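As you look at this complex, bear in mind that one protein chain is not there, while each of the others sits in place.
By letter and in written order, the chains are A, B and C; residue numbering begins at 1 in each of them.
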Amino acid sequence: MQTEVRQARFADVNDDVVRSLVVTGRNYYIALGIAGFVTLTCFFFPWFYQLYYGIGAAGMNSPTVWGTYLASFIFWIGLSHSGTLLSCVLHLTNSEWRKAMYRSAEAMTFFSLFVAITMVMVHIGRPWFIHWAAPYPNQMGLWPNFRSPLMFDVMAIMTYLTGSGIFIYMGAIPDFAAVRDRTTGWRHHLYVLLSLGWRGTDKEWHRLGWAYTFLAVLIIPLAVSVHSIVSWDFALSIVPGLHQTIFAPYFVVGAIYSGTAGIVTVMFVLRKYMNFEHYITKLHFDNLGKLLLLLSLLWTYINMLELFTGWFSGTSTEYEQLKYKLTGFYAPLYWEMILFCAVAPLLLISRKFRTSFVPMLILSIAINIGMYTERFLIVATTLSRQYLPGSWRVYVPSLVEISILVGSLALFVTLFLLFVKIFPSISIYEIKETMGVPKKHGEHHDT
Amino acid sequence: MSNVDRRQFLKLVGAGGVGAGAGFMLAESIKHPVEYLIPYPIPPEEFSPGIATWYNSVCGMCPAGCGISVRTREGRAKKIEGNPLHPVNQGRLCALGQAGLQTLYNPDRLTGPMLQSGERGSEEFIQTTWEESLATVAHRLAAARDGGKNIYLLSEGVRGHLAMLLERFMDGLGSEHLMHYDFAHPHALYAANQRLFGEHTLPYYDIRNTRYLLSFGADYLSNWLSPVHHSLGFGHSRQGTDLDRGRFVQIEAKMSLSGAAADEWIPARPGSEGILALGLAHQILAGGAYTGSDFDDWNAALAGYSAESVAERTGVAAKTIVRLASEFMKAEPGLAIGGGAVDNHSNAVDTLVAVNLLNYLVGNIGKPGGIVFNSDPVVGGPANNRQANFIAMQQLAEQARHGAIDVLIVNNTNPVFTLPHASGFREALASIPMIVSLSSFMDETTTMADVVLPSHSYLESWGDDMPQPGLGFPVAAISQPVVSPLYNTRATGDIILDLAGKLGMKDSMPWDSMEACLKDGWRQIYERSSPDASDFDTFWRDVLVSGVWGEDIHRQDTVVVDKSVIDNIDVAEPEFSGDSEQYPFFLHPYMSTAMYDGRGANLPWMQELPDPMTSIVYGSWVEMNPATAQQLGLRDGDLVSISSEYGSLEAPVVIFPAIMPEVIAMPIGQGHSAFGRYARDRGTNPLQILAPLTATTSGSLATHATRVSLAATGRRAAPVQTGGDTRQLGRNIVQFTGDDSSAGGHSANLNSIPIVVKTT
Amino acid sequence: MNFIDRFMASWRKYRKPGYYEEFDYAWTMTVDLDRCTGCGACVTACQAENNIPIVGEKELGRGREMQWIRIERYWEGEYPNAKLSFIPMLCQQCDAAPCETVCPVSATYHNQDGLNAQIYNRCIGTRSCAVYCPYEVRYFNYYDHHWDAPLEQQLNPDVTVREKGVMEKCTFCVQRIRQAKDHAKDDGRRRVKDGEVQPACVQTCPSEALTFGDRKDANSVVAKKMNDPRAYHVLEETNTLPSVVYLKKVRANAD
Partner (left out) sequence: MSVSIVHTLRVLRPAAMIALVALTGLVVGFYVNATFFPGTSPEQPINFSHRIHAGENQIPCMYCHVQARRSISAGVPSVNKCMGCHAEVATDSPQIRLLASYFETKEPIPWIKVHDLPDFVHFTHKRHVQADIECQTCHGPVETMDVVSREAPVKMGLCLDCHRKNEVEHGTDCWTCHK
């Protein structure tokens, strides 16, 4: 088992990847069908219902005007965080092990962002006017409010979407060319368009390499800023429990944390169902496991800080907030979050755990459930316990909200399933770089 | 383009066509819908589209008789505000008055005369015409009159010219059975005033100028007599002068809105308030505040009311009794009022005499800040002498059961809802051959009617009003239509006049319409008031503009209390229905701010107005002390069944910090079985399970004399509340400051109440 | 002046305390808690004036009340010494309003009357203003509300009926303020006189607990009330500089 990664032959790489694009089993269609159906029934149908009747279809109420939609938005933005960010960091640090996974990780970023943006559309009251949040000249001389953290958010997310879109696309150009050369029919035409006439000259490779590194440098601060800015949607308010200086790093760490866990999940699935056992190995899980452990400790640390400052403040607002979080209506969720995100990840100390696939999958899913809970709690606990006790009210998500949450997952899966049939989901040329040049036909490297 | 083949060409044409069609439809879909500009064919005088017109009138939502100004635009009423010229409310208005607009535009209004086509109570009616329905009624009335049969007219408490019309109408029919029925009418207060002061009327309680108000159960800020006027007085007494801040003390078993506003809320055992008042009187005598010649008689009569014995009987600490008495005595002036629960115990009259006695002993009768008596109303006789008490209503039911009533005319009152089941009133109605109802709504009583003659809302009809209680000086106000009638309805006065015409009573009622009747009647006022106006028409127009007329005349009275009162001053222990073992709790039904006696229940604004004390909307509930709830193992929102000897009902528990442990309270107003979509089948009506006990001497229903038992049903039905947590948690939201005022001299002046004499 | 200075200057224009001093009016409401009886007349008056929908029992049960002014109630103590205080809570028209900074489309902003404006037809419904508001006086239209015919005839033609997905709140009855200004212009006056305009709640308050006016006018009733030692702002610590001034409730020293 140890030698799996070297079992693939240099020439097999192209075949494996192209096969993953061209040869489509029945299972894929079943999976796509289910995901598509769930997206339709659980996401689009309730959303249209909500558009028709109003946000009232969701469970939000007067003090808790934000609910699961916004929690989902932060969650998906968070999930988007590891992909491109991790890929960039690892690219810049020349981590070999990155190469088998970064394409799918980046795709995760892109689609998470996409789903996050749809969550904004679902969240706001009149999505048909969402373009008013974009600055464009008009006869009325009306501009969006540039002082608004939400406006920063729009800018940051659009930039991040563009940046990570270009990044993933650029990295895939040589692969599109490779696939182009091995396919026929409509696929061929598609890849002709996608590969932009890539021929693999030295000049092209040089430019690609330079641009790729340049973008990687650019995206790292961008990614950090995006989630900082998302945190400001909350932290720039004066709501007790939200108005916290630590929120920006807290959100960034949380985002990378959930994103990394998300990568583990996706890689497990790819490895298992796309037959990439050769390329995605224990090494990757081991390394990601270490990263997860680090992030979990960081996350726990910040959480403890938050509790401490809440207690130390001694003000009624902060203190009640703290008490409510630990013992109030949402307390079971809080303790679930602590269990999943702070306690369970301690298992990662064991190398044996890190290198076992199924436990890692379970843990990664648990972490993301925990992280979703965290986002939900940030919204729900704080908003239902604000300054005036006379308007305190508990918020419980409605069926429509839960359905849309499930549907948004399905939407993500659908997009991802479509992606793996269009994008080579592991990087052909970079995986080859890790394999070394074959000595002669039929021979491959041993460990 | 040479290589475009036929197939390709067709595709292109098709695509172009579909695209063009879609574009066309898109443009069509974003067009404005057609809007119309419809001018009046002949515009009414002084009408301008886009400019609001204000009409002054009189509020018809409760008997207080506030003046209102109604804003209309394009011929539709848009907003009701208080009439600033009216001395009762001085431009202010309560929530119920604001919601009057929704009686006008209520979707469940009756739109035309109807005849019962099914069984009584089935609400099956067929539409008919006014001619037919009035002819039917007139024919029936004529037959009854000529046949010597009994005709009863049961009306809401009306005043002014409508009251006069009703009297003349019944006289013309040869019937003495004209009864006014208002659930909230303070019979006991009238009886007590009669006994102590010899006046069967309500005096003016000058809360505005009092420095110390001792309220025995009277929820004067919410629905007792004239709440808006009392609120004005309350605000003024508190912070409106340079004098000492007025202090307010409320004595009641369950904290009411006025209890919350008071500086001190003192729970006293239900029905023992009169004993407490006599205890205070005893202390006042001891304190030497009373110097009348009959001091010794009083002292002897009150000898049994020492602080200790009163403390034992009322549950109020002896120390508190001594303090209250001394504060009341020293206040310049202090005022004691009684109402609400106190008005509704079996010993109510005794209690209210005792409360009035406090005012008498400290000598603030006929003084600013005390009790001021009213002169007779300027038009018609003394008001409210027709009010039917519970005994009268029971007699009516009894007569009906014996078949002694041939025709019953009900005018806009709803006894089926407000009388307890035990009175058998609803069942008795079945024995009356003919019931005619004049009402704007299909209320419970109207469902029993054979002929429904829908009346105008008060915003569509002419009328006048002399506020009761008066303000110590004569006031009269005009109610005029502010909109043209929405439906095929008629004003009560016009219906009566029409019937009178058909019955040949033109002699006593020569007018064609209510408007003519009013104009005629107000000629008297014009003549007595010698206004600036040169002729009556100018005066009339001025009155219509201002909506109110007043005169600066105060009665100067000295009250002498005779010996018989002194001898009978004792307050008996209250009687209760049900024994204390089986029925351990006192039921305390109270009129809520929004619903009044139930008439607010069909107004969506009132249904959505959170109850101030509990923030509950839509529905009924039962309030209990936290200790009681704990003892019974009940939580907020648990559904309990409440049983008296006369029935039971279910309501959710609301834990209420300011109620005596042995008392449970329920708001009145919900639990309608008819009365439109907003009221029907919502909540429960605690009046239905009351025992038919009456207050001795006043004969009114003792609504607080029923004992009940509680049983958990095991179900939950939390009422809808708009408020969240009720504790401030040290957040300084409502901030307080100490009362640093000390006693000091002052002079109050009754004339500080604005009096409208000149109108424009 | 370099770029940074210019930037900071324009930033301070919004953030510096007192930028609103240059405005024409500073409409202010004072609420005397010692007079307030909690009767709720203001609530209904506001509903009537401002076309506030009837949301129904079900929606109220889900916490979606739509009353621009509400009466909050706070209990203290236990039986028999339980005390209840009421406080009317409405949009405080803050001069440093948190809601104004957060709206991405500037649907809420500070206008020249020192009022916190809410423009319904610009609102896209992010609801962030409601989150940022510490007084929780912003209400969201979860549905298109309807009036059972003919109740719609009571609607005030001077006030827009809001559609679903839009935030709304107390405007200090801006339609009345504008009308008063209109009348002032008709009379050839530059300014509105004290007492000439009253929001519906102030107009109707039976105990005269509410007063309204321009605090820039030193002789106005509100300016005088603000000098009362009892005057305070609710949640002063949030530094929102509200235009609603509360007067402390007097607690008599009972023993």
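Note that in this section contacts are C-beta pairs under 8 Å (C-beta built on N, C-alpha and C of every residue); 3 or more make two chains touch, one makes a residue touch a chain.
As the structure is a computational prediction, the values presented were derived from the model and not from experiment.
Contacts of the undrawn chain with the visible chains, over the full complex, involve A, B, C. When you scan C:T30, C:Q67, C:T171 or C:S207 for touch with the missing chain, the hit is C:T171.
Residues of chain B in contact with the chain left out of this view: 8, 11-12, 15-28, 31-32, 34-43, 48-51. In the full complex, chain C touches the omitted chain through residues 24, 109, 111-112, 115, 117, 119-122, 158-161, 171, 174-175, 178, 182, 185. For chain A, the list of residues touching the undisplayed chain reads 138-141, 180, 189, 192-193, 196-197, 199.
Quick note on the criterion: only the chains that are shown with their structure count from here on.
Here the CA centre of chain A is 63 Å from the CA centre of chain B. One simple way to say how far apart two chains are is to compare their mean CA positions; for chain B and chain C this gives 31 Å.
Centre-to-centre spacing of chain A and chain C amounts to 42 Å, using the average Cα coordinate of each chain. Touching of two or more other chains is recorded for residues 63, 65, 72-74, 87, 235 of chain C.
Residue positions of chain B touching 2 or more other chains, listed in rising order: 723, 726-728, 731, 733. By the touch criterion given at the top, residues 63, 316-317, 320, 387-393 of chain A touch chain B in their complex. Residues of chain B that touch chain C in their complex: 73-74, 76-82, 89, 91-99, 101-102, 104-107, 221-222, 227-228, 231-232, 234-236, 238-240, 245, 247, 255, 257-258, 260-261, 263-267, 323, 486, 593-594, 604-610, 612-613, 615, 617-619, 625-627, 657-661, 677, 720, 722-723, 726-728, 731, 733-739. Of all residues in chain A, only 53-56, 59-66, 123-127, 129-130, 132-133, 142-145, 147-151, 153-154, 233, 236-239, 383, 386-391, 393, 395 touch chain C in the complex they form.
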